[in-house]
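A protein chain is absent from this complex, but the other protein chains hold their places.
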Amino acid sequence: QDRSLKVGTYGGYFQESFDTHIYPDFTAATGIAVESIGEPTGESWLVQLQAAARANQAPADVSMMAQVVRLKGASSKLWAGLDPKAMPNISNLPDHFVSTYEDGTVSGVGAVAWYITLVTNTDAYPEAPSSWNELWNPANEDRLGLISLITTSFLLEISAKTHFGGTDILDTEEGILQVMDKLGEVRRNVRLWYRDEGQFQQALETGEIPMGQYYHDVAGLAAADGKPVRSTFPSEGGVLDSGSWCVSKASTKIEEAQVFIDYMCQPEIQAKLARNVGTAPTVNRELTDLTDEEFAAVSSDTPPILPRYDIYEERGDWLNQKWAEMIAG
Amino acid sequence: MTRVLKSIFVALVFSFLAAPIIVVLGVSLNQPKRLLFPPEGLSLRWYGALFRESDWLGALQNSLIIATCAALLAVSLALPLALHVWKRKGWMARALYSLGVAPFILPPVISALGFMIFWISTGFYGRIEATIISHAIFLVTLPLVTISLGLQSVNEELLEAARSMGADARTTFRTVTFPLVRPYLVSGFAFAFVLSLNEYIISYMVSGFTVETLPIKIFNSLRYGYTPIMAAVAVSFVALAAIVFGLIARFGDLPRLLGAERASR
Amino acid sequence: MTQVSLRNVTKRFGTFTAVDGVSVDIPDGSFVCLLGPSGCGKTTLLRMIAGLEDLSEGELMVGGQSYGEVPAHERNFGMVFQSLALFPHLSVADNISYPLRIRGISKGECRAKAKELLELVQLSGIEDRRIHQLSGGQRQRVAIARGLAIDPQVFLLDEPLSALDANLREHMQIELRNLQRKLGVTTIVVTHDQREAMSMADVVIVMRDGKLQQIGTPMEIYRNPANAFVAGFIGVSNLLKGILDGRRFSLSGAQLDLTPEDIIPDGVAGPAVLSVRPEDITLFAGADGAGPHGRVTFIRDLGASVEILVDLGGAEVTSICSPKSRPDVDIGDEVTLEIHPGRSKVLAA
Amino acid sequence: MTQVSLRNVTKRFGTFTAVDGVSVDIPDGSFVCLLGPSGCGKTTLLRMIAGLEDLSEGELMVGGQSYGEVPAHERNFGMVFQSLALFPHLSVADNISYPLRIRGISKGECRAKAKELLELVQLSGIEDRRIHQLSGGQRQRVAIARGLAIDPQVFLLDEPLSALDANLREHMQIELRNLQRKLGVTTIVVTHDQREAMSMADVVIVMRDGKLQQIGTPMEIYRNPANAFVAGFIGVSNLLKGILDGRRFSLSGAQLDLTPEDIIPDGVAGPAVLSVRPEDITLFAGADGAGPHGRVTFIRDLGASVEILVDLGGAEVTSICSPKSRPDVDIGDEVTLEIHPGRSKVLAA
Partner (left out) sequence: MLAISFFRQSSGGFYEPVFTLDNFGRFLSPFFAKVLTVSVSFSAGAAAIAVAIAFPFTYLLVQMSGRAQAVALVFLLSVLSLSEVIIGFSWSTILSQTAGIGNILAGLGLISESRSFSPSSGALLTALVYLGFPYSVLVIYPAMSRLDPEIPEAARMCGASPVRTFFTTVVPMMRNTITGALILVFVFTLGAYILPQTLGRPQDWTLSVHITDQAVFQSNLPFASAMSIFLLLVSLALVGLSMLLGQTETKR
């Protein structure tokens, strides 16, 4: 019996954690071997999956997809519709982590959640900043590193929450433009608009770019490693983003994929992820045995900023264009 | 005085060229699993890791397969083309030659996108064959140029001599033309091989992560700030290129291959 | 019987006629030099004989058979190219035995024959060298050996010696001629060096602008040039303009009485040109002699001979004498010319 | 005063010595030919004089001043290169006036000077042509005009005529020599053609393997060659081995009594070589004469002269005679040699 499955997660540190902490136990428990694939950024992975599916190929059977991309994929029916009955454990997840097609089949299941927070170099900033508003602080001129892809940086939401009292203003184009204008003011503070996490992390650690937005989990690991880095949940909240398991329709391993997703939805596994990978669980917290301290390390009690995935799907091209114009100045 | 200035200028240019290589070399010798320069603690472990870690090994394998096949294919496309151009010197032949040279001269993004669309629409997207063929077409310029140079250096009187001694057209090709252009064929192969090994954008757009090559792998690991293996790969490739071209220079006439008229002394 | 006959052979490249109606018979076993200035069509003519160019017109007969349609590789001719065209990727022995191997002869036999041929051209023992390891003269001989490997019916050579330096060239001329005498193969050599042609040839064919000018033994051509071009091309010639009246030739300020030995073609009279060789002019100091006189413009003392250039009322005349008989004149001096009787030729003006 | 003096001038390329301790004085206003076989260091020596190569050792004096450290572009020399090195992107006039423009002379003046120089080299009216529109001979003259534009102290030419065909070359030799006579500029010409050197030079410098062999007028060198190499390189020479005893020279089967006019260097005795010019050997048919005898191996009848090659017990001897005095001999015949008294030189063996 040599059942196997190709699973894609974000490459690098993420993939490595899964390789060491999750897959071996999964294989031991189910007899399904995992071939681990490192994904690039979500958008290009989506394009790859789409193109490959046209050629009836699946570079990975199960992929961890960010929400915007998951939605895009779902709208072109790229994801296979999964049978919820084959995955009893998904009932552990709150509804917003389980996406379904109209016919009731499941297109995506929450895999992990993470926060984007305000990170600083502790040598450059002895005091932790408390608000996203620091991004606008003129004292921080030429000191920020921000994510350059609109669909992963969620700066629109951050800006809306910080300066317009919430993300509702993003409902209309005029509102978005207003937020963009506000965001434009950040530009002079930005040293690096990054796509590559590695590039920013290195600069952050050395103090070359002492402040920016980054992933709470990775920053925490670096801090634990003794690097002069800290991650702060601003008073407005961190951005809560998540990745979902999606299965390419070109995959021939639907059954194994369902076994895998079901396995991943167990509270013990989610807790293990929180401890070892540093992600926030997608199952309800009460089901896990995480201590308060452990939970605080991966999450926060401050209400999070929730990304407005809908606007990216509705106005993708337009937003992109405006965004490109905005960051280029 | 002027001589000193000249030497300084040449030395500056060389250090400009060498700087990145030194950086990658330094990074590749890091002890910790970080991309640090200057390196912290010297170690060769990442070179070893390149041949031990299965995903890197797989990428290496892919790269080598692609480079070998693409270079072979490019050479076998270039040889008949070059022969044709050499025999018929009309404008048609010249146009054909330009067509062979074009893909390499245009911005690679364009070729990459063209290939991507082509393979998607024919349904071969993501197959290793697609990458091989794309590379072969992209790089066909190199063997085409070297073989053409080789053919130009074949004195026509040699062929006539063979004919006057009783060799028909095929025998002449087999016993004279081919042995004479063989070194140029080999160097065309080498050029194509080395460049295919390092090609990024086309491989990326044509089969991306299904057929992961080393440059793609490097780009990804760079993206996640991850492992000095990628530096080790880069250094190995530069070393490989230096060896290949060094051999060509040693056993062939590299300046002439690059178009110098006077043979090197 | 490998007589080579050309009948009205013509070659056109586009609208340009490189060889224009040449008819020649080359006797079996003779050594022929094709001589003419650069671009006159010598190579083209040789290549047509070799079968490397098609004839635009005319007929080529070898040994009594028409050869116009026989492709080059079936002709069994030997050829030596100007660039020698030795195969750089083969050893000396392999070069020489190439035509034999093509004909399917075994390796051993090839090797034996190569050895024999190398002996013939006095190069024993270099069988296994590479071509680039040979000197110019050695390459020359290897090329000749290769051309002779199949005992060719006809042996063709295109400026075989032009790349060699003067001494080696003269030496190779002698060697080539002796070799041909030994083998008796009908041989056609292209050259643009008249000295070379006169050294080697039984028969010289002079061409110009694709047309045959004259054919004959070297001495016939030297003594009795068909026209001014041939006179000037074969050796140095002084072409003196004047008026011919019977045997009397009048030129600027002097009159010459031609002897019966001087050659006067039928029908020439009135304005004519007298071709006189430099060695047939003697100079005397002073303007008081009976012959034409002029002024010395340049003296070229080469040791073995002295050339004196004289301005003869606008025409430049060259006289050659041995150092012993050198007249006592200097640049600018007036001299009188004496033209030796019986050695001139009159040409139509 | 633009005497050029070389003192022990040496040039090394790595371990290879291209010019080896040459010391020469070149008098003001003289026309000097640097002569020697290919690779002997002529070009290198000329380039050192021009300042294009540094001296590895030795000293260069021009007009009494040390020039070793003066860079090429400050030397005020004229130079004509073997490839001519005309500037393809400039017109004829601009080429010629380039050295003047570099010196800041106005356009108008440059133009006038270019016109004047073109007249000097007999090329009026082609000022505005491009270089690639000129014939070989015209280019030659333009290069010479450019070299002369600044009234150079010293005029250097590296094989200036080697690319021209024989007729044009002889013509240009005369022209160049006459031009130099007119201008009186100290001129050094590199050539490997002894005929050319003898035609033009006041003084010939013979080199070999980077070393000076002999310096003298053409006739001195022809008559009194310093060694066997010079004897063979300047004209044709027969080098006969034998034994010298006082004035008596014994060679294979014959004895010669040398006259006081024959040159015998001091200290030579015993085994020696006699250098005899071909024109100083007369042949007689038959083996019964008093002189050395041998067998005819080749006859080269060139019309103006006849060369007869004789095998003299292993040594090949060349004799030249005029067609009139040609002995009645043929290949294979036995002949007796008569060597003219008073015209030979003895060389150390």
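As written, the chains take the letters A, B, C and D, and residue 1 is the first residue of each chain.
Going forward, a contact is a pair of C-beta atoms (placed from the backbone, for glycine too) under 8 Å apart; a residue touches a chain by one contact, two chains touch by 3 or more.
Model, not experiment: these values are computed from the prediction.
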{"item": "Touching partners, among the displayed chains, of the absent chain", "value": "A, B, D"}
{"item": "Given A:47, A:86 or A:306, the one touching the chain that is not displayed", "value": "A:47"}
{"item": "Residue in contact with the excluded chain [from D:41, D:78 or D:137]", "value": "D:78"}
{"item": "Touching residues on subunit B - with respect to the absent chain", "value": "2, 6, 9-10, 13-14, 16-17, 19-21, 23-24, 27, 35-38, 98-99, 102-103, 105-111, 113-118, 120-121, 137, 194-195, 197-201, 204-205, 215, 218-219, 222, 234, 237-238, 241-242, 245-246, 249, 254-255, 258-262, 264-265"}
{"item": "Absent-chain interface as seen on subunit A, which is shown", "value": "41, 43-44, 46-47, 50, 72, 148-149, 191-193, 195-196, 199, 203, 206-208, 316-317, 320-321, 324-325, 327-329"}
{"item": "Hidden partner chain, residues of subunit D it touches", "value": "50-52, 71-79, 81-83, 85-89, 98-99, 102-103, 132, 146-147, 149-150, 156"}
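Here, only the chains that are shown with their structure count from here on.
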{"item": "Mean-CA-position distance for subunit D and subunit B (Å)", "value": "53"}
{"item": "Cα-centroid distance, subunit A relative to subunit B, in whole angstrom", "value": "39"}
{"item": "Listing of all chain pairs that touch each other, if any do", "value": "A-B, B-C, C-D"}
{"item": "Subunit C - residues contacting subunit D, complex", "value": "38, 165, 174, 177, 195, 198-199, 218-219, 222-223, 234-236, 277-279, 297-298, 300-305, 309, 320, 322-323"}
{"item": "Complex interface listing, subunit C residues touching subunit B", "value": "50-52, 72-79, 81-83, 85, 87-89, 98-99, 102-103, 146, 149-150, 156"}
{"item": "Of subunit B, residues touching subunit A in the complex", "value": "35, 55, 116, 119-120, 123-127, 208-210, 220-226"}
